[in-house]
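Okay, so here's the structure we're looking at.
A single protein chain has been omitted from the complex, and every remaining protein chain is retained in its original position.
All chains are identified by letter, namely A, B and C, in their written order; residue positions are counted from 1 within each chain.
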Amino acid sequence: MTAQTPPMGWNSWDCYGAAVTEKEVMRNAEYMAQYLKPYGWEYVVVDIQWSRPDARDHSYAPFADLSMDAYGRLIPAVNRFPGAAGGAGFKPLADAVHALGLKFGIHIMRGMPRAAAHKKLPIEGSEAFCHEAADPHSICVWNPDMYGLRCDSPAAKAYYDSIFRLYASWGVDFIKCDDIAREYPRCRREIELISEACRGCGRDMVLSLSPGPAPLEQAEHLKRYANMWRITDDFWDDWRHLKAMFERAEKWCIHAGPGHWPDADMLPLGALRQCENPAEWTRFLPAEQRTMMTLWCVMRSPLMVGGELTKNDNFTLSLLTNGAVLEIEKESVCAHPLRTTEEESLWVAPRKDGRGCYLALFNLSDRRRKISVSAEELGLPVLGGMELWNKKVLSGSGQISTVLAPHDALLYHLFFC
Amino acid sequence: MTAQTPPMGWNSWDCYGAAVTEKEVMRNAEYMAQYLKPYGWEYVVVDIQWSRPDARDHSYAPFADLSMDAYGRLIPAVNRFPGAAGGAGFKPLADAVHALGLKFGIHIMRGMPRAAAHKKLPIEGSEAFCHEAADPHSICVWNPDMYGLRCDSPAAKAYYDSIFRLYASWGVDFIKCDDIAREYPRCRREIELISEACRGCGRDMVLSLSPGPAPLEQAEHLKRYANMWRITDDFWDDWRHLKAMFERAEKWCIHAGPGHWPDADMLPLGALRQCENPAEWTRFLPAEQRTMMTLWCVMRSPLMVGGELTKNDNFTLSLLTNGAVLEIEKESVCAHPLRTTEEESLWVAPRKDGRGCYLALFNLSDRRRKISVSAEELGLPVLGGMELWNKKVLSGSGQISTVLAPHDALLYHLFFC
Amino acid sequence: MTAQTPPMGWNSWDCYGAAVTEKEVMRNAEYMAQYLKPYGWEYVVVDIQWSRPDARDHSYAPFADLSMDAYGRLIPAVNRFPGAAGGAGFKPLADAVHALGLKFGIHIMRGMPRAAAHKKLPIEGSEAFCHEAADPHSICVWNPDMYGLRCDSPAAKAYYDSIFRLYASWGVDFIKCDDIAREYPRCRREIELISEACRGCGRDMVLSLSPGPAPLEQAEHLKRYANMWRITDDFWDDWRHLKAMFERAEKWCIHAGPGHWPDADMLPLGALRQCENPAEWTRFLPAEQRTMMTLWCVMRSPLMVGGELTKNDNFTLSLLTNGAVLEIEKESVCAHPLRTTEEESLWVAPRKDGRGCYLALFNLSDRRRKISVSAEELGLPVLGGMELWNKKVLSGSGQISTVLAPHDALLYHLFFC
Partner (left out) sequence: MTAQTPPMGWNSWDCYGAAVTEKEVMRNAEYMAQYLKPYGWEYVVVDIQWSRPDARDHSYAPFADLSMDAYGRLIPAVNRFPGAAGGAGFKPLADAVHALGLKFGIHIMRGMPRAAAHKKLPIEGSEAFCHEAADPHSICVWNPDMYGLRCDSPAAKAYYDSIFRLYASWGVDFIKCDDIAREYPRCRREIELISEACRGCGRDMVLSLSPGPAPLEQAEHLKRYANMWRITDDFWDDWRHLKAMFERAEKWCIHAGPGHWPDADMLPLGALRQCENPAEWTRFLPAEQRTMMTLWCVMRSPLMVGGELTKNDNFTLSLLTNGAVLEIEKESVCAHPLRTTEEESLWVAPRKDGRGCYLALFNLSDRRRKISVSAEELGLPVLGGMELWNKKVLSGSGQISTVLAPHDALLYHLFFC
């Protein structure tokens, strides 16, 4: 099963925006192989605009000249990805990532380049033409490059099949498909078409849908056709974004399960926005970073680090290599909040194997705060436990009571009688 | 803790509407003591309009003459509850129920009788008068008897304290407070006042709020101030009501926990609507009754039987005395749906003690249907199990696959490696 | 035809709130007879709560003891209206007003006193009882005295007929019915019932509906069943209220016609809020008062002065006695705005007799402003004209161009070639 547990990896957006290069990707892949792989990190994902030669930062440009093949399929901009020269596409880069024991992913937009339709290019492996597949009325509200497809036309299926054939030939393991997850109902059929092309292309690929918020009432459709989907708009290193995630996590937590994961978006940790300023660092306080990691793990969100990995400091690295914390992603089940108010949130997650449960305490207030919970409130036969960030043993009693710094979190593994 | 597990009992509404008598209440209490008590059933609740002498059925009447004391507190209509003669109130009935080893509950409306305010009666234990507490702008949309209170006035607190003092003196264990759970935001403060009067009255009482649907976004307020609250409008023996409950159960399941239980409403089983026609029987098919019991148990809703118990047939009794099924209410935790579509629903609930989990399969379609789920999809190390309605052992394998009749359910206890 | 032109008169609310007395009413009636009657002013209207002995100001009180007869019909509080002693009701006061050559009006609320229903009083001229007519679910959101009626019951018709019979016997000429004009759709039938009782009572009475805003989409229903209806919530001496009236006037102007007049509410001129403070005076600047009078006249709103007339200064009196301006109410037709922006508004109204038209210019801005309009823009064969507030002749030309003070208005009678 694809994505039996939540995918974990790195994505180029938070640090390089639309402008990442082959060299930067490899640098992060090598870091991951060396420092993170033992903890379950494996995907290396190139985000949006890899076909645009003149991308500089996080912005888009109208009427940009995107690199594409004779069939209207986007290919890497060779000035940024030299390995793609000679029509090799991302195969050389994927091979290099695979050689490190990792997996390789790319971003796509739904649809096809507008230029491919206006030029009336042929569709590979088909009698049809691009302008027969493109829907001139289906555009993205935030990016000017693409037309969505007329999903009831055979040409549309032919085009999507043709691009997934290409990605499979490159060795792609992960597709982040954009401009689609919050576009229900109009993109419902397009999601199905892309999902079918992905699953029919002969290579196992994780299908991740962006941007959020995906609509909650489409949970079953998303669970059926995608492996992960964004539950929020872009998440950045801003406490308001993080605090707001608790409400979304509460709504979506019951939909996390093998093969289908609600996605709280990338982890803006360490060195961010490098294309704008190499000195940029996450604005999250250490306590907030702990809160983010704790929530993402306990709700079993996919984990995709957004920072330039090679600039990680010890603290950042420690967040990404706490095996006992990361284990929750694989070993817990049925997580849900015990309660969430403006001031605090408590989450509980049983272990799959019956060996106790996890309890996360979050101080959402701006002041130090005592948070207490009794075994009676939990309704669980708690005997004792271990706090997983600080590795402190919890002396057995019917009451957990602790003081947390503002915006901080603690995470316990509780044992039962 | 009050309501450490979901309350279980009997309520007079489904069979006797507004018109139940002391004799009928006692008959059902005696049946409960004899047949149901060993399985955890304990509350005997007298529903709405017990102060109205001329109640006949499920309807209300404008300007009815309700029995009340000199302080504007409703008291039982003596023609229907002879034990209440001489100002004894419900004490004699409560005593009789307690003598059976059971607990006694009553229905109230928020507010006070309109007549008490128009007569300007004094409030017991206070210098204030009823018309100083009543809010002439706060009425119930479906019942004409009461005025809600001006919750910011000391007189309002005095009135609510006075009625809970009376109920405590009667020996009441359970209050079903009506016209309030779906009345957010205007009744938010009134809920708090009633909750405080209830908790401050010196007797442990379950506080149950009706009618639904309570607003989901008020979950934390409800969890704090009530022990149970209705998540739907009145539930009756109609498949459409039952099918619709799956969506509500999905939204509310994460909020069930010790002391606070989302309430899917009474179980319309067996002999119903007896005041209209003694031959009336639940219109639910046996399969639908099994589905209802399974869903209520797995979501850990309170269980309040609505039928005249003494008319139970063997099948109805068997639903109420399946100990392995009812145990889920006390022993499971963190239940949630695996998936729910128009055709089927699958729910999973770990056991608190780590000894496996429960899996419920529901066929929501109108045709026989094969429902399958693999251990991989569950993400759980399943070894084997037992179906709890039919007591059939599940031969250990990675796949559960079974055919269900329309509207039917199965419920497994799964064991882990 | 009742209300062939827009009714003009005085109403007690703005100066005396709920607390006016017989003496105060007569004082204003006498002033009207002496100073205003020649200009078309004729109605003298006693506003809300004339049956409440302890009314003091503009406020209401829960559970107030209202004066009523044995049939649940409100009668004047004798301490405030001594002439009503001995069951005479308003007849003596009406007679006195009639003797001055004027007409007499009263305020009513839809429905009946709550106390009449709770006391189960009989309905005059009928076998039915008040509690059979009252609807305990139909209350007013801002006043606690009354229940609306169950309009499909014969008892409701009997009750409304009984009160109009009483008013006709008193000699009432004008009914301001409250809690009804903005209560569509739930009060649609109640409006019809009241209108039928009014028209069937044997005496010609203007039927005026309050409060506003009445819904525009009910214009035809209002035109059929009422003579005037409020198009706004209560209007007071606040420039924001006055400026906002232009938008409402624009929407409603096409619905003004013989027998049916959109009502912009009372004119808060002169001495207001006398029950709170005898020194209170309108907060409208003179320019604003001119703007108000001009708009009300050009849109042909009913005119009901709200101030204590006997305290009028010369300026106030001059506004009420400009015959050339007031004549527009009777002689114009089809008024509508030429244009209305945040800064200015221009209205035009042809004369019924073809002798030219009226043109009103309003400076809605907070600065002096030049306002211009050409005959070409008007599309009218303008020859010359007269400004009616200042009695200045407009020298004939194709262009009117003038400078107005902030919030001020000018009003022209234009002559055609």
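A few comments on the model shown:
By our rule, a residue touches a chain if its C-beta (ideal position, glycine included) is under 8 Å from a C-beta of that chain, and two chains touch if they have at least 3 such contacts.
Just so you know, these numbers come straight off a predicted model, no measurement behind them.
Taking every chain of the complex into account, the omitted one touches A, C. Remark: the omitted chain is touched by one listed residue; of C:72, C:144, C:270 or C:356 this is C:356. Among C:333, C:386 or C:405, only C:333 touches the chain that is left out of the view. For the chain left out of this panel, the touching residue among A:101, A:125 or A:144 is A:144. Where chain C meets the omitted chain, the residues involved are 1, 4-5, 220, 223, 250, 253-254, 257-259, 333-341, 348-356, 376-381, 416.
Touch with the hidden chain on the side of chain A covers residues 62-63, 114-115, 117-118, 120, 131, 134-137, 139, 141, 144.
Please note the rule applied: only the chains that are shown with their structure count from here on.
The touch graph of the protein chains shown is a line. If you average the Cα atoms of chain B and of chain C, the two centres end up 53 Å apart. Centre-to-centre separation of chain A and chain C, using mean CA positions: 65 Å.
In chain C, there is no position where the chain touches two or more neighbouring chains simultaneously.
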